[in-house]
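Structure first, then comments.
Up next is chain A:
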Amino acid sequence: MKTVPVSTTINGDAAEFICAPDETLLDVLRNRMGLTGAKEGCGTGDCGACSVTLDGRLVCSCLVLGVEAEGAEIATIEGLATGDGLHPLQQAFIDHAALQCGICTPGILVAAKALLDKNPDPSETELRYWLAGNLCRCTGYDKIIRAVQAAARQMRSA
Partner candidate 1 sequence: MVAVTLWGSLRPFADGQTVVEVEARTFKEVLDRLAEAYPGLRPQIERGVSMALDGKIYREAWFAEIRPESEVVLMPYMTGG
Partner candidate 2 sequence: MRYARPETATEAVGLLANEAGVTRVLAGGTDVLVQLRAGSVTPDLIVDIKRIAGLRAITPEAGGFRIGAAVSGAELGEHAALCALWPGVVEGCNLIGSTQVQGRATMAGNLCNGSPAADAVPGLVAAEATARIEGPTGPRECAVADIPTGPGKTAVQRDEIVTSIFLPARPARSGDAYLRFIPRTEMDIAVASAAVNLTLATDGTIAAARVVLGAVAPTVVLVTEAATALIGNRPDAATLATLQAACSAACNPIDDKRGTAEFRTQVAGVLAKRATLIAYARAGGSL
């Protein structure tokens, strides 16, 4: 299969890659760009572990072709912390024990950030529905919800 060159921006930096036309953005990120923070839990958009934002829109990177990223801005978990400082969501996940095995954590953090960017004060119900596409099998979601709420409070008061 003939590969295609793609120019894009990943976490604010210009990035170029080549990929096969049927290669997903998730595979490109993980296998070509060395960004293994996005995880493949299903490959069919059912688990959310591969969540990234594409031009500011939350998507499953397993449901995006790498070639579709031409000219787009992509943000992944690797870009969430700035310099030596964790994002408030990241800190809240540690402080509130919102992860056990941690495999779903990158996707949930990316998804939660997308929500708080749009709605700084979501209700618990809004939060639970927003995150319904991010499966977590360890926590029962409770501490995840508490952590996002705590981060949202902190971000509102900052």
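A quick word on the picks: all candidates are chains of the complex that A comes from, given by their letters.
Criterion: a residue touches a chain if its C-beta (ideal position, glycine included) is under 8 Å from a C-beta of that chain, and two chains touch if they have at least 3 such contacts; residues count from 1.
Fair warning: this is a prediction, and the values are worked out from it, not measured in the lab.
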item	value
Complex partner of chain A (touching, any copy) among 1 or 2	2
Residues of chain A touching candidate 2 in the complex	1-2, 4, 20-22, 24, 43-46, 48, 51, 54, 57-60, 62-65, 67-68, 70, 111, 114-115, 129-134
